[in-house]
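Below: one structure in structure tokens.
Note that one protein chain is taken out, while the other chains of the complex remain in position.
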Amino acid sequence: MRKKRFLAIIAVALMLALMLSACGGGSQTTDDTSKPADTSTGTSDGESSSEQVTITFAQGKDVSNATKNTIEQFEAKYPNIKVNYQEMPPESDQQHNSYVTALSAGDDSVDVYSIDVIWPAEFASAGWLEPLDDYFPQQEREKYLQGPIQSCTVNGKLYAAPFFTDAGLLYYRKDLVSTPPETWDDLYKIGKQLMDEGKVDYGFVFQANQYEGLVCDALEYIHSNGGKVLEDSKVVLNSPNAIEALNIFKKMLEIAPKGVTTYIENDSLVTFQEGKAAFMRNWPYAWAIVNSSESKVKDKVGIAPIPKGPNGDTTGKATLGGWNLAINKNSKHKDEAWKFIEFIISEQGQKIQAIDGGHLPVLQSLYKDADVLKANPYFADMYDVVINALPRPVSPFYPKISESMQINIHKFLMNEIDAETAIENITKDIEQILAQ
Amino acid sequence: MKKNKLSTTVFYVLLAVFIIVIVFPFYWLIITSFKPPEELWNIPPTWWPSRLYLGSYISAFTERPFLTYLKNSAIVATSTTAFAVFVTSFAGYALARLNFKGKNAILALALAVSMFPGIAIVSPLFLMMKEWGLLNSYLGLIITYTTITIPLSMWNLTTFFRTIPRDMEEAAKVDGASPFYTFIKIILPLAAPGIFTTAILVFIAAWNEFLFALTFNTKDALRTVPVGIAMFPGQYTLPWGDISAASVVVVLPLMIIVLLFQQRIVSGLTAGAVKG
Partner (left out) sequence: MKKHRGIQSTGIPENILGYLMVTPALLCILLIAIYPVFRTFSLSLTNMKMQFPDMAKYVGLKNYIQLLEEPRFWSATYNTLYFTVVSVALELVIGFVMALVMNMPFQGRGIVRAAVLVPWAIPTTISATMWKFMYHDQFGVINDILYRLGIISQYKSWLGSTSSALWCAIIADVWKTAPFMGLLLLAGLQTIPAELYEAATVDGASKVRQFFSVTLPLVMPTMLVALIFRTLDAFRVFDLIFVLTGGGPGNSTETLSMYSYTMLFRNLDFGTGSAIAVLIFIFVFLISLAYIALLNKQNESAEL
């Protein structure tokens, strides 16, 4: 009898556990996954009206109010469309993995994706994105920054719309440096001098860890020295300009913290914010932080375009960052999804991004807009920077290209191979990759 | 006598050093959680916060639905532990004591399952969960975690059941008890240390799992704690103060559970042997 009681207790405990789990998750599962056409049912209305539509928007975490305001204003403008915001982790890689896993399984639960500027080619080739040429005619596209538009174009077709953009900047201590340097050489000289005079611990701080950011930083040297990676789907990286550029990059290690080869954006920001460095290369997001109350260099910071190399153009070329908006090929509400995207890239939506979100807009006219400039005065200088920013190589195999660049450039910075070998390895790898 | 005192002092000193080294990183985490934002990144770092700053704890709970994450983790981890330990207790006893063919094959199969890196099986598992409608649910994670923890649980319990001296069971058999009855009334209590240890390990494994939780439960309301904490940073920013505070909050319940159960981890055979 006692064993029966014991068994009974176990059984009850199990039941409880299972019930709890099924109940807790149950309402969600029946809601979202057992009905594939769920996104079209009227979630709030009792009867299903064909008018009411809910679309799902997946975006990495937004630290500002921009997303909330965008959705509010959009729903006010289109009362029959509700937007369900699926907040993703902030790291680009984690979003990428999530989306790849879901999309390769044919998931249709998300209608609009916010995708990193380097993903359109990859996702489009895999057949996951809906072409937008019909929705977004050429004359409309002219109103936008061409760099981001290029990043959305794959084989002549448009697979995404630009969302907001980003470009590398040179931050400098205006209390120590009167005129920002225009060439890498000058930057090195000024940085070294300030170090020798003991005014700062380090001349220059940037990102050189083995990760995607390394490619962004390295390309700024290469592009600013007249080098290029891909031209018409052919590799043109192997040039004296590129080799020279890499050597300039390496030289900067002399005036940077020893650990800079492990630094990502946050590390370089912290170093600069603590007043330890004269120059920093980082993205525009850092501007608000270095001027905040926690920063030890508040009000002492200026920004300037990326310097150029000896064989460069008129100005240095920043690397293009930013995010784009795309429609899931399996979406059941493509028209509504486009309306949402259209709203975000309209003047009203872009203004929200610029003012509430502090993001660089992709709509060119906003760089002269009074409201935008009032909220972000430094955007006035940013226009030239973004106009001249160059994207990373556009290819469905970009991740493999990036990987080869990361590994070889990092080995070069660690003194394991020289610049020529690094460039050669990357070139060979890319040729192999493109041959597939 | 003098020698004993010396060796006892030495023992305690070594013990203290040992504990300090183990606990030090956690101590660092705790003081970081109380540091004011302007002090977080000081070069060189400060060893004690200049002022007690509770803002990190407040924002850890208010910026994101941290309590929800805690609830989700608690439900998933507890259910996984209950189910996994329950199911493998039976399996473990059978493998340890009963006679039937294929025991080694079964153990090997259980082991083989845990030999695959999680990243390789996450995609196909996602597909399965999608087909069964178990995405964004508790059950999906519970089933997955149970599968992952069964191998360790089974092997552990099999080993423990094997160590219980046979005379207990012989005595019970002589008294006319069935194998099942022996299992419930005699073996289980004696194997309590093994069972509690296994339960703690399974619980922690389920509590801390990240990859599957991230992939299967994308709705914020269903996220577990590790994924929730991954939602704290911005694209380039790292609110280390908030993350430290959240981590401390996450670890404390586990510590309390262990403190409560640590007696159970070590009680057992000695008591049983005396009785027998």
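Things worth noting here:
First chain written, first letter: the chains are A and B, and each begins at residue 1.
Note that a contact is a pair of C-beta atoms (placed from the backbone, for glycine too) under 8 Å apart; a residue touches a chain by one contact, two chains touch by 3 or more.
Computed from a prediction, not measured in an experiment: that's the story for all the values here.
Not every partner is drawn; the one left out touches subunit B at residues 11, 15, 18-19, 22-23, 25-26, 28-29, 41-45, 47, 87-88, 90-91, 93-95, 98-101, 103-104, 106-121, 123-125, 128, 143-144, 146-147, 150-152, 154-156, 159-160, 162-165, 173-174, 176-181, 193-194, 197, 200-201, 204, 207-208, 210, 225-226, 229-230, 240, 243, 247, 250-251, 254-255, 258-259, 262-263, 265-266, 268-270, 273. Against the chain not shown here, subunit A presents residues 3, 93, 96-97, 100, 104, 122, 125-127, 209-211, 257-262, 267, 270-271, 276, 396-397, 399-400, 403, 407, 410-411, 413-414, 416, 436.
Note that only the chains that are shown with their structure count from here on.
Computed centre separation for the pair subunit A/subunit B is 36 angstrom, with centres defined by C-alpha atoms. Of all residues in subunit B, only 37-38, 41-43, 72, 75-76, 78-79, 82-83, 86, 122-123, 126-127, 130, 133-140, 142, 180-181, 184-185, 214-215, 218-222, 227, 230-231, 233-238 touch subunit A in the complex they form.
Residues 2-3, 6-7, 10, 13-14, 17-18, 20-22, 24-26, 28-30, 32-34, 58, 60-61, 63, 86-92, 94, 97-98, 101-102, 104-105, 107, 264-266, 269-271, 273-274, 276, 283, 285-286, 289, 293-294, 296 of subunit A touch subunit B in their complex.
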